[in-house]
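I have a structure here, written as structure tokens, and I will follow up with some questions on it.
One protein chain is absent from this view; the other protein chains keep their places.
So, chain A:
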Amino acid sequence: MTLSSRGRRTLSLFSSSAPSNWSKAVADAEKIVGYPTSFMSLRCLLSDELSNVAIQVKRLVGTQHPLLHTARDFVFDSRNNLPTRGLIVLLLSKAAGPSHTASDLLAQDTVSGIHTSQRNLAEITELIHTAFLVHRGIVDLKEWTVSDGPLKDMEFGNKIAVLSGDFLLANACTGLAQLNNTKVVELISSAIGDVVQGIYNENTSNTEENSLDVKAWEEHTFLSHGALLAKSCQAAMELAQHDKEAQSMAYTFGKHLSMGHKLNSDLLPFVKSSAGESATFSFSAAPVVFHRQIVGQERWSQQLQQVKTRRNELDYSKLLAAVKSEKGVSTAMDLCCYHGNKALEAIQAFPSSEARSGLENIASAITKF
């Protein structure tokens, strides 16, 4: 069972109930780009393949396969699972405005100040993100024990998860090709490679024994949570023929914003005031990583021993208290603010506009708890 709960935890990273100022910043920003909440390409959602998947996923009801949770979160939790990456790409595209070097022909092809190609890029970014939500939920069959449920369900769930993830990625590839810009294809493909490496690292370092220091945490988090947005932001500038400098600013913004967002969601279980809540959390969550580095491996092992129940399970509420009693949480908060501020700084060179304030609101929201 540890397996599935861990899977669920990872999957819910971006769908956790975010603080209201975040939701408000996002909701306001959506009005600016003039688009409904979902950027997922309709062509993709309405395809035979995905309706096939929907039917197959029904067969998983009652099983432990993580794909079920991914699908449920995706369908029923849409308010909290906003396609924010796409939204940020659009806001940034609009905030950057028209390029001085762009041809007149390019300038004509805009709706509310955003190029069609940039809108497509926003969709592609969402497709890739969703594909990896799905691929994250693949189960290792050898670790599956009979007491966890029938193996057949897991095999079937894996099959559907592989196929639907691949289908989303294939659609992203087709979309990328249609952008007619090989630089953008290269950039986004490298982001896909980054995400894979990031998730791969999660799988190898997400254990009690394997300690991750702060530097490694930052590297891994950038790969798994930052690279896609950073490179998509950069690509959005490239598509509007903005210069290297603007591309670099966009990249920096995307990078710091996603790092801040990840820290924010990692911090949530530690800052919620509601006492007695038995929230579980990942050992690779920032406050835990920082705590472990501060108290040292030996002390950490002792603490783990102390919070074990008689049945050798971890008492998360006690562990939470232990982490909160030290500086891990405040260190993570400081880092969160640092990234939020860096993100704000990165867009100051863009002209003041509604779109830029939208981005500023989002960047400020991640530093509030």
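By definition in this document, a contact is a pair of C-beta atoms (placed from the backbone, for glycine too) under 8 Å apart; a residue touches a chain by one contact, two chains touch by 3 or more; residues count from 1.
The rule is short, and it goes like this: contacts and distances are computed from a predicted model.
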> Per UniProt, what's the omitted chain called: "All trans-polyprenyl-diphosphate synthase PDSS1", "Translation machinery-associated protein 20", "Mediator of RNA polymerase II transcription subunit 18" or "UreD-domain-containing protein"?
Replying inline: "All trans-polyprenyl-diphosphate synthase PDSS1"
> Of the residues listed, A:Asp28, A:Glu49, A:Glu218 or A:Asp315, which one is in contact with the missing chain?
Replying inline: A:Glu49
>> With the missing chain put back, one of A:Ala170, A:Leu268, A:Ile294 or A:Cys337 would touch it. Which one?
In response: A:Ala170
>> Tell me which of A:Leu92, A:Ile114 or A:Val139 is the one touching the absent chain.
In response: A:Val139
>> Just checking the interface: what residues of chain A touch the absent partner chain?
In response: 48-49, 52, 56, 132, 135, 138-143, 155, 158-159, 162-163, 165-167, 169-171, 173-174, 176-178, 180-183, 185-186, 189-190, 192-193, 196-197, 199-200, 203-204
